[in-house]
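Have a look at the structure below, then the notes.
Note that one protein chain of the assembly has been removed; the remaining protein chains are unaltered in position.
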């Protein structure tokens, strides 16, 4: 439980109303009860759910909402994220090394590491303090994992991978599988190019369920710090993703592409090989990107173009039939004129 | 073995030919032998494979096929599905609890449940009668699974998930991983929004291989009854999918989207967040949907439009070079005219 005043202090906001009010939890706007607090996203300010009974609200400074018992902040969602961390601290699944885990004698597990049943840790692998390895995880040899990591069930981490601190890996992700590298021989048969590089993942990254990050052919496939990958993403060999970038589900990045910092890629985006995307760029869902995307731009389409132009063009593309009719009419007018003269 | 008359009764069809004929199995049109029965899809009626020797056929009422030993029905494929169920009853892999499985003492397994080797079942989880959990499945704590479910190998089900009766989950699916929720802080760094909701799956659903269904931030991600998901699908947090809807492979549904009942989504479809798709709507493969799709409509494209219009426009889009030539010609004609006057 927190008093509303404490919540206001915790998120660095401004209190309006009863600072002594007891708040027992967080919930969605729709479901929050009298003892709970919810947040109002800017786009929801004009359509608060009927029958709203939340005990308190987190709202944007300057919002027109005039209810009592509010906490005013600059970024309601961010404040709410911090508050959720308070009310829902991370669950710790682990309690030590399961007798059903198999740890190679040449692996090193630092203090407080937990390993679930049916997990395997190979020779030469080192896992940092307090990291939790859940059930059914396979970690090959010579892997380095930092402190306070959380590796969910059925993740596979191949040999030589390096992972920083406070990294979260959702179930089923595959880190360090061979890159897709083949050279065709004289008969057209694809010959495998051995993939002997590795994957390096920075502090604070999160990798989604069943997402794949391929090892590099000879150097590194690299995620900077605080990169967030959604589910079912493909990161090809030799790719570099800069810090704090976020990639949505089913997106694929082809080999040797460079993605800057704080980049946002929508879902089902494809990026060609050897492309580059500058810092702070945003790419709309389903776009197909090749070549260069400049820093601080927003692009969409396939091939990509500047978002507002893509929007204009895609409105016209949905009315091509009308455009064609206008051309037909023009042709007729011209013909009529020519016939007259 | 069934006599043809028995088959006709089983599928509620009309017998033509020898009701005493012995049928020992089902097969494809191309491969069915004299002791087997095949079905003829309407689009195949005019192109039966040469050398067809099937002992009997299931065909549509009113079909022009005039062979003997047929069973006439309204929906040949549906009749065939039911017949296959007879000749190929579901295989039961399980025989009890494997000594190599690990069941938490605080889990409850009802009568006839089987659990394969290297599977783990967490505390507080309850599994209904006769459900089969194959090898290498990881089920976290506080999960509820109904009766007669079939969970293939290497599925992961995270804590708190609720699954109905007669649900089938293909290998590698991940149910209840964290939703992709992050709020950017003042420096642009993404801060995780804890995902403390859950996934609820109705009776009779089937989840494809390596498909991911994310837990909700605070409420439920929910599949109604008889929802069928193909492989490698992404269902984001807070999504609701109505009963009897079918989604094809590599489709992604972003957060908080609502999909109605009996909806059909083709492969590689993307649906934006907070969108809604009405009952019985159909979305063509590779479409990108945002906003609302009305019930009982068929849409295609990105952004989506009504199918027939999309088809018309996409024919023109493939001939834009000709359209441009016609515009050039018009410009030249106009210029010639203006020059003359």
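We just call them A and B in the order they show up, numbering each chain from 1.
By our rule, contacts are C-beta pairs under 8 Å (C-beta built on N, C-alpha and C of every residue); 3 or more make two chains touch, one makes a residue touch a chain.
On a predicted model such as this, the values are computed, not experimentally measured, just so you know.
Peer 1: Would you mind spotting which of A:138, A:162 or A:307 touches the chain that isn't drawn?
Peer 2: Candidates A:138, A:162 or A:307; residue touching the omitted chain: A:138.
Peer 1: If I consider the whole complex, including the chain that's not displayed, which of B:129, B:162 or B:285 touches that chain?
Peer 2: Final answer for the missing-chain contact: B:285.
Peer 1: Return the single residue from A:97, A:129, A:272 or A:298 that touches the missing chain.
Peer 2: Only one of A:97, A:129, A:272 or A:298 touches the chain omitted from view, namely A:272.
Peer 1: Take the complete complex as the reference. Which residues in subunit A touch the chain that isn't displayed?
Peer 2: Residues of subunit A in touch with the missing chain: 102, 118, 120, 136, 138, 140, 154, 156, 158-159, 172, 174, 177-178, 180-186, 188-194, 196, 210, 212, 214, 217-219, 232, 234, 236, 250, 252, 254, 268, 270, 272, 288, 301-303, 305, 309, 312-313, 316-317, 323, 326-327, 330, 333-334, 337.
Peer 1: Taking the full complex into account, what residues of subunit B touch the chain not shown?
Peer 2: 26-28, 30-31, 75, 77-78, 80-82, 84-85, 88, 90-91, 93, 100, 116-118, 134-136, 152-154, 168, 170-172, 206, 208-210, 226, 228, 230-232, 244, 246, 248-250, 262, 267-268, 280, 285-286, 314, 317-321, 323-324, 327, 330-331, 334, 337-338
Just so we're on the same page, only the chains that are shown with their structure count from here on.
Peer 1: Averaging over Cα atoms per chain, report the distance between subunit A and subunit B in Å.
Peer 2: 26
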